Every structure is written in structure tokens, then in C-alpha cells.
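Data first, discussion second: the structure below is written as C-alpha cells.
Note that this complex is displayed minus one protein chain, with the remaining chains in position.
A and B label the chains in the order they appear, each numbered from 1.
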Amino acid sequence: MPISLYVKRNVPFELTDVHLLGAKDEQLLQISRELGVALNLEEMRSIQGHFSRKGRDPTDAELQTFGQTWSEHCFHKTFKGKIISEDGKPIVDNMFKEYIAKVTKELDLPWCLSVFEDNAGIVDFEDGYAIAAKVETHNHPSAIEPFGGAATGTGGVIRDILGVWADPVACTDVLCFGPSDYPYDKLPAGTKHPKYLFRGVVAGIGHYGNNMGIPTVNGAIYFDKSYVSNVVVYCGCIGILPIDTFVKDTRPGDIAILAGGRTGKDGIHGVTFASAELTAESEEVSRPAVQIANPIEEEKLKRAIIRIRDQKLASAITDLGAGGISCAVGEMAHRSNCGAHVQLEEVPLKHPDIAPWEIHVSESQERMLLSIRKKHLQQVLAIFKTEDVEATAIGSFTGDKVFKVDYQEHNVVNLDLHFLFTPPRIRRTAKRKPQKLTEPSIAETVDLTKDLLGIISSPNIASKESVVRSYDHEVKGNTVLKPLHGRHGGPNDAAVIKPLASSWRGVVISCGINPSYGKIDPYWMAASAIDEAIRNNVSVGGRRISLLDNFTWGNPEKPDRLGGLLRACRACYDFAKAFGTPFISGKDSLYNESPTGQATPTLLITAIGIIPDVRKTVSVDVKKPGNLVYLISQTYPELGGSEYYRLKGYLGKTVPQVRMSQARRTINSLTKAIDSGLVESCHDLSEGGLAVTAAEMTFSEDCGIELNLRDVPKSRFMKRNDYIMFSESNSRFLIEVAVRHREDFEKSMKGCVYAPVGETRKERDFSIHGVEGDQVVDVRTNVLRDAWKSALRGRT
Amino acid sequence: MMYRVRIEVSLKQGHSDPEGETAAKSLQELGYPVKATHVSKVYTVYLSADSGSEARRLTDEMCRRLLANPTKDNYSFNIEEG
Partner (left out) sequence: MQEDVRICILRVGGTNCDAETKRAFDDAGAKAEIVHLNEAVEKGNLSDYNAIVIPGGFSYGDHVRAGAIWAKEVMAKLGSELLKLAEEGRPVLGICNGFQVLVEAGLLPGFKGVSKYPEAALATNVPIGYYCGWVHVRHVNSGRCIFTQKIPKGKMLRMPVAHAEGRFIFSKENEEALLEQLRDNDQLVFVFCSENGGPAGGKYPANPNGSFYDIAGLCNAEGTIFGLMPHPERAYYRWQQPDWTQTDAASPYGDGRLVFESMVEYLKAK
């Protein structure tokens, strides 16, 4: 290492000037690499230019601040960058602005109170209360240390909710793993077995949520080979706040309070390694980057923050996540047009011998930053003390828009905030790589019972009860619709929370995720995820829906990966706009690649709806024998990416599309029918299609069902029983209606495609008749239930 | 005097040890010829006391009062100076 690039300052602690002025391009890159800041040449040059104008070299702490603030993880360079085609023509100037944020801007809905601005999106609830929602990705840390990674992911997203002054009321989690029977000898070096990752991640999420007393109410688990080396962990949190307590008004003279856990070396460089591909060495090299979780610390912090909020003693709040103090203080000062002056030696440490730059960027968990007026200092510190939380004034906000950090009377950071928050825009190339896919030809069998049992016990559909029961999903006593419902615990489409004691209004939480469609076409994958999240929400009675987007994608520097991302973003705009459902928050995780390939492009859509009266919530379980069963919306021969094709060993190419006019009409009519009390039970059709939906509704209780495929509204050329049973066409619902409501129900569904396709039975027989009237499925519902329940029990 | 006390709290015989059983099962799954696994908790306590016997008395009390539940736990300890 050429010594001349780094000059150690003669001070009693570690502080280094980095010789940037006059450094050549290759030296700039060398510095970036050696400091582990993952800045590219253009960015390094921009910093070099900035410091030449200042006429001095930056310190290590300053360069680390750039490394954090300009990272993909913090700044979302790709989503905010310019996208060009391979021949250099501009395609889109800013994917985030022109696809995601544009939906919200154009819909311009009065109930969207704060979108994309803060740690979480905020929408109106009722009576002066608002809902805050956020979903995070925590893929890279979870791949390396599943328990710690998933736990801190949960802790982080809960702090995002606290970071907008909201009280967390529910958590969600959506996880993607490699198959649990993946052969050990095929595992790439440095990759942990899916079983190990599964156990660790699930335990980590449960550990954090359970300890904090926040119910984990909704989620999904998906298995696919592409996740073997690229585990996907989405952690979400929903909170409630009185709107008039939301404050973001930091002013010069305000004190910066750091509260919560102590600062240590944990998480140092967590940000920068998350923005680079995982390699076989990641396991060793990245270990110290994974943070250690202490949920009880955060529970206490939460109590103190809510008290400070309710007494209106603070002027702003934000969480410490990626980039630690450097990002939190910088952002809080920047967004309020202030500067900040921090004394790093005031920061309470876990252990001595931490360099100033490490204190500055450490990602130790369970810390929050508050700005408060001087006059409230004693009151605020007293509240923290009562709650057994350590809180320290670490500096103050200034009027000069400069970020100044001292350590033992030596200045270690002195940065112009405007420059710090204006990184050079990135330019990336996208191309569409057409896929060579074919539709399989599968021999049609007469008896489809075996196929149904096969699908219902396949890992993606089988009951996740063993996971659901390891999460406390009813702490707080407000969970109206739980993940498992009915006498035998069938799978509800969405969770309903009743957050206010004084009101019957509920928050409806659902999600949509269709990774296997992403293998065929990211556009329809995104459209399907949106449709699924919305129909899950609507099917329990949700409406006035807002969306959160979470992308897990490969390396955006590879044009085909970016080409797919671009298509998914376009679909986000097209369909969210058409459904009238604004995006309120989102997060992307890119670089999900390993030596064995990329994670399947995976978009998680989380939908947050409301229901005016939770007592009108519709659940999945069949209510009575002798009721009519309606299928709403058209079934198409869309089996590409379906569980049926997967069972037969194929992917196919006829990916389900979304037909907007039909979808919108269906949703509006169904909501009306639910409000009129005409719907006894309802379940959307998703993975596994009609047959799986009917099975889940039936085996949640003890009764049977008889269905006729002949009556299913379908496209003209659909003749095959297996395709009708297992097609995964979007926007469809199966609905139980009492005979006496037949007319009213049909009246309310006027203009939609619908048909009665069968009825519920007292006998526990599950029977499906084919288009020719012959019986194609004949099985007892308890046999279906056992297959569904037992498949994952022993395996994971 | 400073003493370094190593306290081990383990389950009394006859009580189920679900943690140990789970670990054993998992180790067997990984192909190790494991017959049984027992879990115990180890606390390292740095204690200041006037004498070795005083340190022993305090340690015994700490174990009974907090670290072990006599219904199900055995405890043992050894004390070193320093």
C-alpha cells in the first residue's frame, strides 16, 4: 500500500487524511477500494473536485460519510439514475420519479399525507389518526447471518415507523428461500443450506417481533432454486399516529439527542457491502458487518419516544440505520435547511478503541436521533431515564448548512450539506433480452385428485403454520383477522387490525408476490403482484388501498437485468395508476447475485387498505352447507409460471395478464356486495388456481363442496379440466353466497363476469365435475387438509 | 480481592431438555454419531470479595437467588483469583 495516499494525523486517536488532491484515477479507485466505500470513479472524481476547491484533503471520516450517503442502499442511485439503451439513446431519466412516484402524483389523493419523503409512507386513517407503513429488504445480511440479519431487519423497519412518530401495531414478513431439500453437495462455497437459512431467518423475525410485542400478522414464504445463494427477506411494519403529533421542524439551536443502544463496531460497512454482489468470501469478510439485535432495548426506546411524542417535546426524529450517525444527522439537518455540529466523544460506546470514523458510520442497532428545543432537554432526558433508556446530547443544529463533527477538540468532518446530498447521477444501460420459452404439452389425465394433492402439498402452497405459530400474531389484542382462521386454521387473504379502542375501523394488510412469473416476464410479474395484493385486500373487505413496492433484483450494471427492472417499473405505473392505488413507500435491493446466478427478479407489493367496520370483515372459511359458490372474473389458459406447470416440471410462457377494465369493475362490485352483507366467505384465486382456493375455503371448517367446471366463466378455447382447475388468471375470487341472497348478489355483480359454479355441502366431500360432467376430483376435505398441513411440518 | 467465578447451571436429571434434544437431532441429521446432548448455561462472574470462602458464600447465594431455579436446575462453580 503506497503510504503517501494516507497520512495519519498526530493525535491521540485514529484519524487519517486521505491524499485525494492530485490522485490519479487508478489511485482514486484504490482509495475507494481500500477504505471499502464502494464509490465509483465518477463519484471519486466529484469528491476530488470538491476538495480541490476547498484546497484540502478529506479525512477518512469524511470519505466514509460520502461512502454511506452515496451508497446504492441509501441513495438508490439506479432508480434515480439515467437509463439509456445500448446505442446510447435515453430511455428514462429517473425510474423512481417517472414510474413509481408519478402514480401517486397523478392520482393526487387527499388521504396520502406523506409519501416517499420520510422513513415511512403516511396515509389518513380516521379521527385525526394516520397509518404509517414501511417494508424493508434485508437480503444480504440475512444470507450471511440469518438470525441476526432477519432480526435486525425487523428492528430496522420498526424504527422506520418510530421515525415518523408512529406506534408500531403490526409486522409483516415475506421470505424467499432455496428448496429445503436442496442437496448439500451442490451448495456453492460459502452458501448456507436453505434449511439453515429458513430456521435462522424465521427465528430472527419471531425473536424481534415477539420480544417487542408487535404482532406479525401477514406474510408469505416462497421457495425457488434461484434463492439458494440469494435469500430474500422482506420485513414490514405498520404504525398508527395522531396526525397532530407528527413534527419535523428542526431549527438552528436545537439539540441533537442520541437515544437507545450504545455504539460499537457492529455494522461497520454494512451499507457498502450490501451494494455489491455476494462472493464466496463474503461470509468471512462481511461478518463484522452484520449487526447484533436487542429487541428489548428497542421496546424501551419505543415507550420513551411515544411519551415524548404525546407530550410534544421534540422537533424531529429519525432512526439510525444505514450509515449510522453520519446519515441520520446529515439528513435531519439537510431536510430542515440546517447545519449540524456533533461532538463524537459524547457518543456512549460499547467498548473503547473505536476510531472516530467508526463511531460516525457505525450501524449499531436500537438507536434513534431526536432534535429538541433546548428548553425541553431536562424533560426529555427524564422520560428516557424512567424508561431505562440511555440518551445523550451529542451536538446541536446550526444555521450554516455545514456538517461539522469534532472528536476531542479536533475537527474530523467538515462538509457542505448541499454537496453531500447531490451525488453525481449515474447512467446505466438497459436492454431487453427476449426469452426463448415454450408452452409444454402435458398429457391430460382423467382423475385430477392426485395433481390437486400434489399442488396443495407443494412447498409454495402448503400450510406455513409451523412458522405462523412461532410468531406472536395477536399480542396487543387487536388482530381481528389472523393469518390462520376458522376451526382448522385456513389461510386468510389478508390481516385486519383494529388499532383504536374507540373505533371499529380497521387496517387491512395484504401482499402480492409472483416470482415465477418474473422468470417469464417482469412486466406481467409486477402487474400480477399488484393485482394479487389488491384482491387479497378486497376479498376481506379492504378498500382505499395504497401500495408499497419492494424490488429484489440482480446487478443493475448488467443491461439485461436493468431491462427487466425497467419493464417491472413500467407495469407498476400502468397498473397502480389504473387501479387508483398510489405508491406511498418502497425500497429496492439490487445486486442480488452470486456466482451461481441472480435471484429471480422479485417484486413484493404490500397493500394497505381500510375497512370501515371490522365486524363486517369477510374470512376464508365456508360458513354453511347449501350455500352457493360463485366464481368472479374470467379464467384464461394462463398457466405459465403456475404451480401446476411446476408440479409437472415446466415453466411455460403463458404468464397471467391483468385486464384492467374487468379487474376494476370486479373489485368495486365485490366491495359493494361485502358492505351489503351478501358475502359469507371469500377467497382470491392465486397459486394453484380454482381448485386450491376451493380446497382452502372448505377445509378451514368441516364441510364439503361440489364444483362444476362447465359453469366456470372462461375463454372460448378452454376445454381442459386441468387448465380450468389450475389456471392462475388474475382478478378472480371464489365467493360463498347464501341462497336467499342470490338475487341481491347477482344484482350487485351486474356488469362483471361471474357465474355460480357449485355449492357447499354438509358431507365432507370435495368433488369437482369436469366440462363433460364427469367427476375429476373426489376426495375427503380432511385428506386435503392433512396434505396441506403436513407437507412442511417435518421438512423445515 | 477479585475473583473470577465460572458458574454452570444445568438441568437436573429427570427433567426434559428440549433444547438438548433438538440439538442432538440436528447434529444427527448432519451425520454425526451423536448419542445425546445436554444444554447448560455458563455465567462468568467477576466478583469482589474479602476472601475465597466469602466469594464461595456469595456465589452460592447468587445461584440460589437468581441464576438457578432449584426446582429444575443444578449448579456448580469454580472460583479463581484474579
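The working rule: contacts are C-beta pairs under 8 Å (C-beta built on N, C-alpha and C of every residue); 3 or more make two chains touch, one makes a residue touch a chain.
These figures come from a predicted structure and were not determined experimentally.
> Tell me which of A:F66, A:Y471 or A:W788 is the one touching the absent chain.
Selected residue, touching the omitted chain: A:Y471.
> Check each of A:E387, A:D588, A:E696 or A:E746 against the chain that is not shown and name the one that touches it.
Missing-chain contact among the listed residues: A:E387.
> Consider the whole complex, including the chain that is not shown, and state which of A:G489, A:G518 or A:G688 touches that chain.
A:G489
> Tell me, which residues in chain B touch the chain that this view leaves out?
12-16, 18-19, 21-22, 64-67, 69-72
> I need the residue numbers on chain A that touch the omitted chain, in ascending order.
On the chain A side, contact with the omitted chain comes from 206, 210-213, 294-297, 299-300, 386-388, 468-480, 482, 484-487, 489, 498, 501, 614-615, 617-619, 621, 623, 681, 701.
Assume only the chains that are shown with their structure count from here on.
> What whole-Å value do you get for the distance between chain A and chain B if each is reduced to the mean of its CA atoms?
Spacing between the chain centres: roughly 41 Å.
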